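My questions all concern the structure below.
Here the complex is missing a single protein chain, while all its other protein chains stay put.
Chain lettering (A and B) follows the sequence in which the chains are written, and residue indices restart at 1 in each chain.
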Amino acid sequence: MLRFLVRRLIVALLVAATVMVLAFIMTRLSGDLAISIAGPNATQADVEAVRKAYGLDRPLVTQFFDWAGRAAMGDLGESYFFKSRVSALIGERMPVTLTLGISGLLIALLVSLPLGILAAVRENTSFDRVVQLVALLGQAMPSFWLGLLLMILFGLKLGWLPISGTDSWEGFVMPAVVLAFSAIPALTRLTRAGMIQAMGSDYIRTARAKGLSRASIILKHALRNAAIPVVAIAAVQLGFMLGGSIVIEQIFALHGVGFLAWESIAKNDFPVVQSVVLVLAVIYIGLTTLADLMNAVLDPRLRGA
Amino acid sequence: MSALLEIERLQVDFGRTSAVRGVSLTVAPGETHCLVGESGCGKSVTSLAVMNLLARGARRRADRLAFQGQDLLGLPERGMARLRGNAMAMIFQEPMTSLNPAYTIGSQMTEVLRRHKAVSQRAATERAADLLARVGITAPGMRLGQFPHQLSGGLRQRVMIAMALMCEPRLLIADEPTTALDVTVQAQILRLLAGLQRDLGLGLLLITHDLGIVARVATRVSVMYAGEVVESATTADLFANPRHPYTQGLLRCVPVPGKVRRDEPLGAIRGTVPRIGPGFEGCAFRDRCDFADASCARAVPRHAAGATHEYLCRLAPGPAKTAA
Partner (left out) sequence: MSIATTTTGPRRGWRSAATWFGAAIVGIAAFCAIFAPLLVPHDPFAQDLGKRLLVPFWMEGSDPQHLLGTDQLGRDYLSRLIWGCRISMLIGVTVSIVSGLIGITLGVLGGFLGGRVDDAVLFAITTRLSIPVVLVALAVVGLLGSSMTLLLLTLGLLLWDRFAVVARSTTMQVRNLDYVAAAWCAGCSRFRILTREVLPNIASHLVVVATLEIALAILLEATLSFLGLGVPPPLPSWGLMIAEAKDYMFFSPWVIMIPGVALFVLVLGINLLGDGLRDQFGARSEP
């Protein structure tokens, strides 16, 4: 178990380091950053001054290790546009994105677990077919379009929910639902498939032969085994949701990390952009590592590995 | 003594194929009734039909299906669940996959007792440890805390047996309990089952394709072929005086040390088991039988060859004919 943990952590660190390199390279692809920072009206002397001020005259490798070394200590540098610490900026915006992502995941789980379980237990009935159809339709639904449709319906026509902003919890409802919608098809399909497999297994026959109640058979014996892949995917989905929340935040004008990234991309504010990429990647890595550990708790066979 | 389990003309259909066609048998308390036949003859389906554990899509009907005089056919699932694992328990063929990998042995064993009887977790754990010791598992306390994947196949099957005994069942159905195991372990498990059956006086319905096992443990044998019981007799009678050509064929396939000579070829039954569709009539064995004639395609009579010996064949009782 300990060896498994250590191995997992080493891989996680290596992945994080690789993402750092990639994020750094990405921001340098555009050529001379000093020119874009200095702005369109800058003279040659201004550009030189900017280059010197931001340390862009040093070799790329030096620049990278300088950034990476500070980033490892939690210092992500300074934003060119907002003129404040990047870590502070991200820290300020993160609660909105996390609220959105976690409530999105909760909604997705609350919808897809019961749907997947019921569809599996009633395999091949019309209920099952409807669930599969909904999953299929959900998969094809572009989330930004769904967001706009909900805005028209609930914001304008019915007037139940605010169209944008985070003044109250109601502002989170539509964005969280839209975000959840992107994860529901995959989670439902996986729950259904896992439950069908578990329900057909020999140990479920044993459980029935033991005269256990239907609830105990489904929820205790089948779900425990079907949940193992679902936990892994749920963690991955939360990572995708945090990354994908940039779209939702932009539509509903929620000032989260995604919105920050969006603003920074428009302003060529590359320290912020590369830091957001790095932070989201690290969160994703952390989540998948956590999912592995949770699976080891759920599946005793993994503990020996 | 009245019968523990009574099955009369049990029929199980999957779609358009009939897996079990009019099987009748009884198990008395304290008796070991062996159900013998090749794979696919409907033995397992019969046992699952008794427990009402058939896969979805299977249709079950019978003239009578009763346990301790109580009708099982009209019993709703809830009532059936109260009997299962409690007064009637079952052991399966696949010890490797029949235990839930996610829970400890102890939790899976105590669960049955706590479901059916009002006992404390502590008392249930004690009984589980007791039974594990009884089925020959050393260090039962340690085993209770282990997960199925930490146990060998033989140990897992012992756990399955101990688990089936948790509620002191009156009837135990064992579906090929030793097939998946090594020969040495097989013998141990069989001795164990026979001993438990003697000590606890429970009725045992043992399903197997191994005639060696039958000879050692059975009080009564029913031979199944293509979904029907073709012959039923006490063990001694069946081995000494097989009437149905299929039973005779089966017995010839088993080498008996001392009786079978080295150069003599072992018997074999030609052909394969037919698929029984709707509207099938006559003897299902006729295409493989040396004694078949045109009348075998019509309904076959059930003959008695003594008070406890029945068989399903057109051949009249009398001096047994044996094939050359």
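A few notes on this one:
Methods note: contacts are C-beta pairs under 8 Å (C-beta built on N, C-alpha and C of every residue); 3 or more make two chains touch, one makes a residue touch a chain.
For clarity, every value in this text was computed on a predicted model and none was experimentally measured.
Summary of contacts with the chain left out: across A:65, A:144 or A:160, the touching residue is A:144. In the complete assembly, the contact with the undisplayed chain comes from A:244, out of A:175, A:194 or A:244. On the side of chain A, the interface with the absent chain consists of residues 11, 14-16, 18-19, 22, 26-27, 29-30, 124, 129, 136-137, 139-145, 148-149, 151-152, 156, 200, 236, 239-240, 242-244, 246-247, 250, 258, 261-262, 265-266, 268, 270, 273, 276-277, 280-281, 284-285, 288, using the contact rule stated above.
Everything that follows uses one rule, which is that only the chains that are shown with their structure count from here on.
Chain A and chain B have Cα centroids separated by 54 Å. Across the complex, chain A meets chain B through its residues 201-203, 205-214, 216, 221, 224-225, 298-301.
Contact residues of chain B toward chain A in the complex are 51, 53, 77, 80-86, 89-90, 92, 94, 97-103, 111-112, 115-116, 147, 149, 160, 163.
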